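Note that one protein chain of the assembly has been removed; the remaining protein chains are unaltered in position.
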Amino acid sequence: MAGLSLDLIALQLFAGLALGAIYVLFAIGLSLIFGMLTVVNFAHGAFYMVGAYVGVYILMLGGDFWICLIAVPLLVGLFGVAVERVLIRPLYGRGIDYPLLLTFGLSYVMVEFVRIAFGKTGFPFDTPEILQGAVNIGVGYFPLYRLFVIGATATVLLALWLFLEKTSFGLIIRAGARDPQIVRVLGVDVARVWLIVFGIGTAIAGFAGLLAAPLQGVIPEMGGTILAEAFVVTVVGGMGSIGGAVLAGLLVGVVVSMTSLFAPEMAKVSIFALMAVVLIIRPQGFFGRAGLMS
Amino acid sequence: MSWFQFATRHRASIASLVVLVFPLVMPFTALAVNILIYGLYALGFNLVYGYLGLLSFGHAALFGTGAYLCGIAIVHFALPWYAAIALGILGGLLMAALIGVLAIRTRGIYFAMVTMALSQCVYYLFYQAVDWTGGENGLRGINVRVIDIFGIKLNFINPLTRYYVIAAFVIAAFFVLSRILASPFGAVIEAVRENETRAKASGYDATVTRLITFVLSGGFCGLAGALQALHLSIVPIEILHYDTSGVVVMIALLGGMGTFFGPMIGAAAFLLLENLVSVWTVHWQLIVGAVFMICVLFFPAGIWGTLISRGKP
Partner (left out) sequence: MNKITKPGSISRRRLLTTVSAGAALTVSPFRINLLQAQEATIKIGFPVPLTGPYGTEAQDQVRAGQLAIAQFNDAGGLGGRKAELVVRDDKLNPGEAATRTLELVEKEKVNFVVGSLSAAVQLAINNVTKERGIIFNSISQSDAINEAADFSKFTFHEALNPHLTSGAVGRYAFSKFGKKVAFLTADYAYGHEMVRGFLDVGKAFNIENLGDIRHPLGTSDFSTLLPRIQALKPDILCISNFGRDQQIVLKQATDFGVKKTTQIIAPLLSHASRVAAGPQAFEGVIGGCSFYWGIEDKFASTKAFNDAFRKMYDGKLPTDYGALGYGGVRTVLTAVKNAGSVDTDKVIAAMEALKYDFYKGPQYYRKCDHQSVQSVLVIRSKSKDMKNESDVFDVINTDEPNEANLRTCAELGHKS
């Protein structure tokens, strides 16, 4: 094949990591919410999209990208908290399907709201000036902004790890992920914990949407495809496992990147096939909880 | 006996009567046909979700395979319409067997995820097989003008004739489904859903029961797909997309899961809502999504389920 060299493969790998970074952020939220609340958030893609649009709105008001980095996760997280409190909480105890179905309907509503408020065609989202251009990373030129995305993701992961490992609240979350019953018995206000976890999960999704905006622009439908792909990541990594989401996210990003090199038409099929294989052989993925029943 | 018991005993007949007068109250016949077809699709889905309690997010694969096999039979092999429909049903059964065998050991949320993933694989496979399926442009040319039944020639282009031909199949499906549910096997399905350990202890193989139910569901969905192909005279690739799986979930919930009339009522409600709201505003997805959420929150038994629980003696 023309032009195939070690340099190209290395460059492709880097591209895969950058792609994977967005998957990781998106999947972490999904995994957290499932691990703690046992809720499959079908509206996660919509939250991702809302994050991007909140960014657009802040820019319209005259703010800059750096303010967005702080404001977007905060605002989206608050919205997520409201959704959990008002729409999802009434459904606990009714069966594992109901929150899934509710978030499924919610995604339709959120997307349409955004269409009404911002129009159907979407917006271009310029890469912030400082981050424009490409740098020589040794094996070739790579866009600076994508390096930033990898870096931002790593920062968020570090912050999340510190939160989970080093704070008492993080301890509760980890305990709750392992055994929700005991945590309740120990007197912890589980409802409040779930509220906050849902907020954190959606905040990270919104942040991912903001990061993705300069890469592909912003349209109301942007949450749809990534949701399907993120399900692959969460399943392969294991629902409820952060480490699994990270590993699987990067893996999926690299797999897509590499199949694009050799057989681009197969890129999409390859990840769904991967998902099916994992589900059949080892349904809990790399690190998920085994035996999750309805 | 109470009206409820009467309705249950004669459910297939009652449903058939409604179907016969239906086109007279619908804004246009093609919509009535769509409701029938989606109702049948939801009926098949309901067998797995409502009666067995398994949420599948991959039923589009069964619906779509039925449609494509029927279409391919007519377009590429010039088979007569009844053979094409039979092939559609067969396609649904086989695809359900294939997906079922792979998915049936997983439970709960994972079952939904596997079925979604597998059905996406089916989508991409059919997409790539352009010579057979037309790929992204869809399969065109499923033009059946005349339905020949033992010498009687029916003009399939005439909207009302087309409706009643399709209705005949749907009515037949009603009776078959009713028989299945009333049979001993129907009781086993319910047993497995209610208390699997107990059912196993009584000697029933839960996994086999699930698989058989899934395959039967495929038969109904395959038939619905085949009828859709004949009605629209095309099979669009979108039929295999997970959106189509999502639509049937919404319809089943809206109508009332685990009930006999629920799926049909859900299909009517959903499609009418979509149709009416579309005329009034382009933002029909907002209304449909909101109605769905309200149902999940306050009327989880769906329209019909809520009605019968209110009216039950």
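Note that the chains take the letters A and B in the order they are written out, and that residue 1 is the start of every chain.
What we mean here is this: a contact is a pair of C-beta atoms (placed from the backbone, for glycine too) under 8 Å apart; a residue touches a chain by one contact, two chains touch by 3 or more.
Please read these numbers as outputs of a predicted model, since none were measured by experiment.
Engineer: Given the contact definition stated above, which residue among B:Ala103, B:Val192, B:Leu211 or B:Ile239 touches the chain not shown here?
Structural biologist: Considering the complete complex, B:Ile239 is the one touching the chain left out.
Engineer: Would you mind spotting which of B:Ser2, B:Asn143 or B:Ser183 touches the chain that isn't drawn?
Structural biologist: The missing chain is touched by B:Asn143.
Engineer: For the chain that's not shown, point to the residue among B:Phe220, B:Trp284 or B:Trp304 touching it.
Structural biologist: In the full complex, the listed residue that touches the missing chain is B:Trp284.
Engineer: Would you write out the residues of chain B that touch the absent chain, in ascending order?
Structural biologist: 27-31, 34, 130, 135-138, 140-141, 143, 145, 157, 159, 228, 232-234, 236-239, 278-279, 282, 284-285
Engineer: Taking the full complex into account, what residues of chain A touch the chain not shown?
Structural biologist: 2-3, 5, 8, 11-12, 15-16, 18-19, 119-124, 126-127, 132-134, 140-141, 143, 145-146, 212, 215-217, 219, 221-222, 225-226, 256-257, 260-261, 264-265, 267-268
Methods note: only the chains that are shown with their structure count from here on.
Engineer: Report the inter-chain centroid distance for chain A and chain B in whole angstrom, where each centroid is the mean of the CA atoms.
Structural biologist: Centre-to-centre distance between chain A and chain B: 33 Å.
Engineer: Spell out the residues on chain B that touch chain A in their complex, using ranges where they run on.
Structural biologist: 53, 55, 102-103, 105-110, 112-114, 116-118, 120-121, 124-125, 128, 242, 246, 249-250, 253, 283, 285-286, 288-290, 292-293, 296-297, 300
Engineer: Show me the residue ranges of chain A that touch chain B in the complex, using the header's touch definition.
Structural biologist: Interface residues on chain A, with respect to chain B: 34, 38, 40, 87, 90-91, 94, 96-98, 100-102, 104-109, 111-113, 115-116, 228, 231-232, 235, 239, 265, 268-269, 272-273, 275-276, 279-280, 283, 292-294.
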